[in-house]
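The complex is shown incomplete by one protein chain, all other protein chains being positioned as in the whole.
Order of writing sets the labels: A and B. Residues in every chain begin at 1.
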Amino acid sequence: MLMDLFDRLFPINRSITGDGVRQSLRILGEIVPIRQREYSTGTECFDWTVPKEWNAREAYVKDSQGRKLIDFADSNLHLMGYSVPFRGSVSREELLEHLHTRPDLPNAIPYMMSYYKENWGFCIEHDRLPEFTDERYEVVIDSELKDGHMTIGEGFIQGASDEEILLSTYVCHPSMAINELSGPLVQTMVYRYLLQKKDLKYSYRFLYLPETIGSLLYLSQHGEELKRRVAAGFVVTCAGHGESFTYKKSKRGDTLSDKAAIHVLKQSGKPYKVVDWNPFGSDERQYCSEGFKLPMGSLMRTMYGEYPEYHTSLDNRSLISEEALLESVQMYVDVIETLEANETYECTHVHGEPKLDKRGLYPYTGGNRTDAEKRRIAAVTNLIAFSDGFADLIDIAEKLNVMGKDLRDPALLLEQHGLLRNVNVVDRLDLAAHWG
Amino acid sequence: MLMDLFDRLFPINRSITGDGVRQSLRILGEIVPIRQREYSTGTECFDWTVPKEWNAREAYVKDSQGRKLIDFADSNLHLMGYSVPFRGSVSREELLEHLHTRPDLPNAIPYMMSYYKENWGFCIEHDRLPEFTDERYEVVIDSELKDGHMTIGEGFIQGASDEEILLSTYVCHPSMAINELSGPLVQTMVYRYLLQKKDLKYSYRFLYLPETIGSLLYLSQHGEELKRRVAAGFVVTCAGHGESFTYKKSKRGDTLSDKAAIHVLKQSGKPYKVVDWNPFGSDERQYCSEGFKLPMGSLMRTMYGEYPEYHTSLDNRSLISEEALLESVQMYVDVIETLEANETYECTHVHGEPKLDKRGLYPYTGGNRTDAEKRRIAAVTNLIAFSDGFADLIDIAEKLNVMGKDLRDPALLLEQHGLLRNVNVVDRLDLAAHWG
Partner (left out) sequence: MLMDLFDRLFPINRSITGDGVRQSLRILGEIVPIRQREYSTGTECFDWTVPKEWNAREAYVKDSQGRKLIDFADSNLHLMGYSVPFRGSVSREELLEHLHTRPDLPNAIPYMMSYYKENWGFCIEHDRLPEFTDERYEVVIDSELKDGHMTIGEGFIQGASDEEILLSTYVCHPSMAINELSGPLVQTMVYRYLLQKKDLKYSYRFLYLPETIGSLLYLSQHGEELKRRVAAGFVVTCAGHGESFTYKKSKRGDTLSDKAAIHVLKQSGKPYKVVDWNPFGSDERQYCSEGFKLPMGSLMRTMYGEYPEYHTSLDNRSLISEEALLESVQMYVDVIETLEANETYECTHVHGEPKLDKRGLYPYTGGNRTDAEKRRIAAVTNLIAFSDGFADLIDIAEKLNVMGKDLRDPALLLEQHGLLRNVNVVDRLDLAAHWG
């Protein structure tokens, strides 16, 4: 089902504006509720402005015999994004000024765009340049660049608290697989999973944006609210390829997002690496800017720029797999369940250890115990010892080298017995009151 | 002499209450003064209560031919600790419900107890189970479980200051060698050594307790006083076996106890490892609980749970040696002498270096020097350079990679010359005034 969805989304000509975005959001909206919001050309967002809306119907280059040497219908990567309308006969020299290739990757169509400067261009395989031997060519670009709108998709699940987890992905790239279709696909599966869960502690927000300008627009309208509400969050991208996971930390580097993601990766037993935040990535560049410093990391597999096919036609279906996508979904779910389970407790018996056997929490007689019994006793005893009102369950799990969410049930048991007191609850109620 | 003492103590049937404890303390009291204190059954200590007093005279299981298959007289480990009185004929099935073995260690009698739930039981080698082929057995347990007292032993040496070093060991295990007899033996030898010392800076307290309930009782009566007085301390246990030392840190992990013990182990040149505090150990679980957070570490050799014979009849004389016990005594003495030597100084000449030659502390002319001279000059020069009123002698010794107590004499020399000022003294006088 995931790959069917992929196959429907892949051929659509997405850009930062235009009907490709709307169509993609409609298809994903069959799976999860996505509200489309439209923002007019010219809307200011900090140092930036929403550009004109762009749509393309047809585009080709014909030689003097009338053969189509390049055709947008074959691959939407052939047309440079935001190419202005053009129709005319051009010399070989003039054409070559508008032809983009990747000499280092000669069988790939490069992905190019010129959002903020009006221009036109075609992208082809470098190996095909020798075909362009004629003196003159007919160029047709039947596109439209005019005042219109930019589209942003948004989903939301209300939890017990107004504190929220923010997932953000982008929908502005034409036919490429790792970057970007793996992002919206994985985010949508995570969203669908959470829709089925009851008793969520956090609220969840899912953004589907045109990269950069979309997150800037959203921050310009909701940034202050996000600063108050976002407890953790991730930019979902590059989630379909490679054996190893990559976690890019938030700019602060020690946020709850970072702690939970790194903890889960470590406990997963799967290969992974952690990289520091840097300003060469996706929307975490905006979310983590000094004015917002949102706790936004990015949990990826092989990341942008680290595979040779990046930003070319070679980043296609053959590079990704349903298995890898689903494993990424599971990793996000594990991180989210860890965040849901995570609480900070304070042991109510501070003078020596509380007596556990009289509460049925410890066997009266020593002896041979099952492994499950041993784990339960270990969890209970450690939770009592290390719940000091500061260390949360993830901190304690790190110390014990166990999965944080596995401490949830023993913690709740001890809370029922009055041995642990949840020191988060008050804050959460306060926040809820604050946000009504 | 140490092994003679061991041989007198080993056969005694100790438990958390009863005459075995009293008899053991009397024997140790021949070496050092130990005051026995009695606490009534029912005395509350935080979440716990002192249980009934238990004593056992005789206990056996006979088969239908009247042969004693199990006899307490052979090993006090055969009778489960705190077994209630019982006398009667039982079926094979009923007997087996009360028989405890260790299938993973088939030639060992396991150590079992049921302090807080009335029950009876016998412990035998797993290999001997096939001997129990009869249909019925005669069981006799001539024990006594009734209101009485729990006994705690305490020794004390008054030093110049009321700040104290606390050593604590436990005397509640029947015939086992590493855990526990090595503990009381090593503590007693350290106590004896300190009795001969004059001019002790710290006071010294030595507790001989039933594990857990004993330290809880002591803390419930003297915990607040200990919080004000204890500068450093150690739970003395598992000190007779293994090539390598183990230091278990206090819960805070950076106390004076931890600093001194790790420093001495490092300088000793002997193999050692350091482990973090955790709630699976001995009385440091109580001493380090959040309400007290006493600076109690534990300096051991091979520790509980890390040798297969732990808590069985195989933990016997063959595993320990007088040499290992005495080496542990020496390590404790070195730690204590390091604490005694440790002071914090401030150099009185802060503008450049003081001139040492005019005070006879440095040769006027360079030239060939003996190693001892070089060490003395190095110590004097470093003490002047690094005594900033914050770094103590252990800190400076760590920086110089020398034994902390070796800096004591050069420091006193510099103090006599007025070049160092001891910044601890005022605090110590204050404390003494406070405690009168």
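In the analysis below, a contact is a pair of C-beta atoms (placed from the backbone, for glycine too) under 8 Å apart; a residue touches a chain by one contact, two chains touch by 3 or more.
Worth saying up front: this structure is predicted, and the values here are computed from it rather than measured.
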For the chain that's not shown, point to the residue among A:Leu9, A:Val50, A:Leu79 or A:Met112 touching it. A:Met112
Residue touching the undisplayed chain, where the options are B:Thr49, B:Ser268 or B:Asn382: B:Asn382
Which of A:Arg8, A:His100, A:Arg317 or A:Arg359 touches the chain that is not shown? A:His100
Omitted-chain footprint on chain B covers residues 347, 349-355, 357-358, 364-368, 378, 381-382, 384-386, 388, 399
Provide the residue numbers of chain A that touch the chain removed from this figure. 45-48, 80, 100, 102-103, 110-114, 116-117, 119, 121, 212, 215-216, 219-220, 223, 251, 276, 278-280, 285-286, 289-292, 311
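Assume only the chains that are shown with their structure count from here on.
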Counting only Cα atoms for the centres, state how far chain A is from chain B in Å. 55
